[in-house]
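Just one protein chain is left out here, and the rest sit where they should.
Every chain is named by a letter (A, B, C and D) in the order it is written, and numbering of its residues begins at 1.
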Amino acid sequence: MLDVRELTTSYGAVTALDRLTFSAPRGKITAVLGANGAGKTTLLRTLSGLVRPTHGSAELEGADLVRTPTEAMSGLGLAHVPEGRGVITELTVEENLRLGGLGRSARSQAAPLDRVFTLFPVLSDRRNAIAHVLSGGERQMLVIGRALMATPKILLLDEPSLGLAPRVVGQIFDLLRSLVESDGLTVLLVEQNARSALSIADFGVVLNLGRLVVHDEAAVLAADEKLRHAYLGF
Amino acid sequence: MSMLAAPLHRVSRSTLLRHLAVALIGLVVVILVLESTSTFRNAQFAAMAYLGIAAGGLTVLTGLNGQISLGHGAFMAFGAYSTALLYREAEPVLPVVGVLLVATVVALLVGALVGVAAARLHGPYLAGATLALAVAVPGMAIFFGDSLGGEQGLNVRVPDVPGWFADAVFFLTAHDVTASKYVAYIGWLALIVTFVLLANLSRSRVGRVWRAVRDDEVAAELAGINLGRARVLAFLVSAGCAGLAGAVMAMAVRITAPSGFTLTLSLTLLTAVVLGGLGSLLGALIGAALLTFLPQVVTGVGHDLGLSDVQSAELAPLVYGLVMVLVILLAPAGIVGSLRGWRRSRRETT
Amino acid sequence: ACGAGETREQSKGEAGSSDVGITEDTVTIGAHFPLTGVAAPGYSEIPTGMKAYFDYVNAQGGVDGRKIEFLVRDDGYNPTNTSQVTNELVLKDEIFAMVGGLGTPTHAAVVDFLNSEQVPDLFVSSGSIQWGDQPEEKPFTFGWQPDYESEGKIIGQYVAENMPDAKVGLFLQDDDLGRDSEKGVRRFLDKQIVGVERYTSGNTDVAPQIAGLQAKGADLVLSFNTPSYTALSQLVAMKLNYKPKWFYANIGSDPNLVGSLLSKFSEGAVDGAAPLDGVLTTEYIPGVDSEDDPWIQLWQKVWDEYGDQGDLTNYRVYGMSKAYAFVQALMAAGPDPTREGIVDAVEQWDTSWPGPELAPFRFSEDSHLGISGMRIVELKGGVGKELTPVLVTDIGDAPIEEDTSGQSDDAPAESGLPEIEPVG
Amino acid sequence: MSGIGVGFGGIVALDGVGLEVARHQVLGVIGPNGAGKTTLFNVACGFVQPDTGTLTWQGRELDRLRPHQLAGLGIGRTLQGLGLFDQMSVLDNVMVGADRHARASFLSSLLALPRSAKDEAALEDRARTVLSELGIEAYAGHLPSSLPYPVRKRVALARARVSEPELLLLDEPASGLSNDEMAELGELIRGLTDRMSVMLVEHHMDLVMSVCDRIVVLDFGKVIARGRPEEIRDDPAVLAAYLGDEVPHTHQDVAIGEER
Partner (left out) sequence: MQQLLTTALTGLTLGFVYAAFALALVLIWRSTRIVNFAQAPMAMITTYVALLLIDAGLSYWLAFVVALVSGLVLGALVERVFVRPVEGKSEINAVILTLGLFIVIHALAAVLFGSRYRSFPAPFGLRGFEVGELNVALTGFGMFTIVAVLVVMGLLVALFRFTDLGLRMRASAYNAEVARLLGVRVGRMLTLGWALAALVGSLSGLLIAGGSLVHPSYMDSVVVYGFVAAVLGGLDSPLGAVVGGLLLGVSLSFVSGYVGSEVVALAALVILMLVLLLKPGGLFSHAAARRV
């Protein structure tokens, strides 16, 4: 599904991704782990074209992501939930959601909208509120909901649990699992909390200072005592 | 060598001494320049001084405190009209320094009034309000035409050069002091004093608080900063500077009339600030120099190229506008800011 | 004025030798005009007229072998700029004299400076009385056109005598133009005035003012405004169905300009200068439309030969008339003109010298006011039809009299140059 | 705090909430998203005026105070985001926090009198002390935006700390931190309690359970439970409303909790 080869990204003198190679299979959740500054966010931003790599390639079902402009990503079926601040605070909750399902008729937006509102009832209560008044967690729900509106083929999630109550985190993870299993969604999940990420992921990629440390099945990683202490912090 | 180093070290550590040292150097440069240039240049330097003072105040407001004012010309008007009222024909009521102080205080008071309202406004709303201020104030001079001279304005007396000053200058340079030169001295002394005070402020707790408010007002408030007070204070300081600048302007131009305080003046100040480099006093000075000398040079070039009067007159705004656009596109941090960035990047690569 | 004495003594050459701005073969003079900005339309044409006439004179060998170099600086009608460009003209370009500097607030910013630097400040382009009523305070400054107060008086008296029943409304620009003229007008018809409305220059919405006059029932409106406001007031009146008799002061009545401004408006409601037909105004120099006038014929010839692109307009005629007066003054100052010399020559102006002005200048040691009078005309097809002979007067309570000097009937010499012997 | 009620239009954000922070203790406030925790903090530091209820601070009733005044009274706070001054150095950021201890007047700043210089030096000392306590003195001259996220979090904490508040409100201080860093943070917070009281809003149960002396649980603006961490963890109402069935790996929390 997603093939990353020799991907290298730098910010000026800082090399944030260093010849990274891995692939994420279709219909699976791949967790991307690593300490702060390991390059996880940079990986996702490179994949969705927000930053350009200096070297290497990334392909989504054969489509070259490196040369695709960001705005065409959603056309390829890629949705990205950015880290923090992804809500357009000046628009209403519903407008934010509508943006997720752009390009589709109002009728075909109805079903995904319903799904988001069932998943996050708070949002449905506040659908006409300006997103600016939402609490931190409500905003996070909105961003995730918005990504789901696009019914993507591959979902890049950057720390989705940030600021969410444990119960909601659980719900979201459940939903991800069910989408993966029923719709064949592919997920790239960046999480600070490696433990819970590995608990739902199929595979795990561990980064350190922009380099790949290991890439293996989630259960294997979770069981690796040394790895956990060195890189995963649990 | 080491004998020198110790006091030098002390000077560089104390904010006040450092600023005073720079001011002293500035003063020497000013004397050298004013004494070696023609009366006409002296008059131009006087203009540069008042633009510089006002731009210095504005750079503090906009650069350090993040408030945009499109209306500082209005405060200059208050300063200038105070000067005109106090410094007319016959015997002036106050000496020059007194006039400058009163003009500053008047503008300060008005600045406090406007600042209180402005403190609640943001971005374009503040810009809109100050824009309205800039166009409204000249109308007041017409409304109170009986005391403020209406459209025609008030004449300002040419300051008498005090005997001791003329003697001192003659003693040093063997030149007589013309009125233009005297006004230029007044302007530059006022500028140096203002800049030292502004530099003190920006290096102190006050400046730090202003910058904090600019960067994140909620966080600043949580740190115990009274947002309104900080904003009003910044507004006040910069309005005071504008008032002082207006006073110098009145003396240099010898008249204060509503048409001297058009919106263009206010926008010119802002332009000087941004072209020079936001938040930098040196930048404000460079911006002021640019705006003083550029139009005349360009018009001259136009004449030399054989353009008609009207065409070469339009050439000045054309070039001036182009410079604004180009600086913003090529050196968004302004002249000083870009030079600093360039120096830093050179230092890093070597 | 009094405080000015302490400035640097001008180092003046000995009598007979040349003065600042004068060389063997040039005389450098300068002026400030609004060439850019809101005041530029119209006014920026004046210096082009002046230049054309100077070029004409230069082509014929100049004055006493000296070519006139005329430097025009833009002040954008902003006194601050006026002060700067005047500094430049006086201190850097070292002009011999300022000729025709335009605007009341703008020129007021530099008049003290010019006098303290002892620069002749000739023929200010403004009708404010301040240029000429106190020659002892401003010995180097001279007006040129009739002052607004005298114009107001002449208009006031005309109305009082010929339209005693009219309910008069005043439409005034809110500056010295409106103020001085109102003073003049009120000397004669204080009682007849039913309403006064003032507009601020730059504010183009005059509907509230015109509506005010309409509401007060004025059936004769005396307007002291600039030409664009003539067009605006006519348009507003049309909108309000307000049809009083209009009397525009000279400054705003350029029928050529206003007519062309109004010409485009639809419905044939306004075409050509027709809307100004029947409007009363005054005249102190012949205007572009008096094609038979010998002066206009001269100006047309000069413009055709030396003008820029564009037609001869009344602004350019104004400029040429003024340039002519300067050449007269320069000739009168003799072969070795000095700054004091030219001032003396203007003070001893000989009213028998032919010139485009319809009434003689008032120049003397006691008055630096310019043209002494004008005649009242009614516009018909864009041309003024004389209603009165040329009437002359002065500020204050000077009487209004018919002019007997014959100024209005003279003609330029064949060469198109003044033919004047040095005075004094 | 007692009987605090806040409404925004149709939404009731807080409904008769009462709680008390004991001296030198850590009070945890938890609850589902949108339960009103941040709003509660906003009431405590003056950003939101409560519709009902009263706020009492050291025996004094606080009424209609503006946020900056509360800071003066000794209430400090960090924001749910970072809220750093991006164009100021780390040192300046922290010195702003210390501003309430500054004594130099405007005039002495204007004239750069020795008094102002002394004051500046004192502020800088304070700031540097706190920076080194938090182990980030090396970054004093840097701009926050150039620093790693955990360091920035510490700068924010340092800025709140340096004002020496008697009550410190921490809004999700652990978000975006890794487990290791969270543990360090926990120790830092505990370390604060000998000087001040702390109120902590957090969704990371590991941290909450390990550092709090008492916990209040909010849901829909109401207190649904309060007590010691152990009591809360097993409270069925809390489980249903907040923790859900997927209480992640409770045994791990205990491990951290036992460290102290």
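FYI, a residue touches a chain if its C-beta (ideal position, glycine included) is under 8 Å from a C-beta of that chain, and two chains touch if they have at least 3 such contacts.
This is a predicted model, so every value here is computed, not measured.
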From B:142, B:201 or B:290, residue that would touch the chain that is not displayed: B:142
Identified contact with the non-displayed chain, of B:121, B:189, B:301 or B:339: B:121
Residues belonging to chain B that touch the chain removed from view: 62, 68, 117, 120-125, 127-129, 131-133, 135-140, 142-143, 218, 263, 267, 270-271, 274-275, 278, 310-311, 314-315, 317-318, 320-325, 328-329, 332
Where the unshown chain meets chain C, residue by residue: 35-38, 40-42, 44-45, 174, 198-200, 202-209, 211-212, 214-215, 227-228, 231-232, 235-236, 238-242, 257, 260-267, 269-270, 310
Absent-chain interface as seen on chain A, which is shown: 48, 50, 70-75, 79-80, 82, 86-91, 95, 98-100, 102-103, 130, 132-133, 146, 150
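Simple rule for what comes next: only the chains that are shown with their structure count from here on.
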Required steps from chain C to chain D (each step between touching chains, minimum): 2
Whole-Å gap between the CA centroids of chain B and chain C: 38
Cα-centroid distance, chain A relative to chain B, in whole angstrom: 52
Between chain D and chain A, distance of the C-alpha-averaged centres to the nearest whole Å: 29
Sites on chain D at which at least two other chains make contact: none
Topology of the chain contact graph, where touching chains are joined (line, ring, star, complete, other): line
Touching chain combinations (by label order): A-D, B-C, B-D
Chain B-touching residues of chain C, taken from the complex the two chains share: 1-4, 6-8, 35-36, 40, 44, 47-48, 51, 72-74, 76-80, 83-84, 87-88, 90-92, 104-106, 108-110, 112-113, 116, 128, 174-176, 179, 200-201, 308
For the chain A and chain D complex, residues of the former touching the latter: 35-37, 84, 122, 126, 133-138, 140-141, 159, 162-171, 173-174, 192-196, 199, 232-234
Residue numbers on chain B that touch chain C, as the complex places them: 38-40, 43-44, 47, 89, 139, 142, 145, 150-153, 155, 157-158, 160-161, 176, 178-180, 249, 252-255, 257-260, 262, 264-265, 296, 299, 308-310, 313-314, 316-317
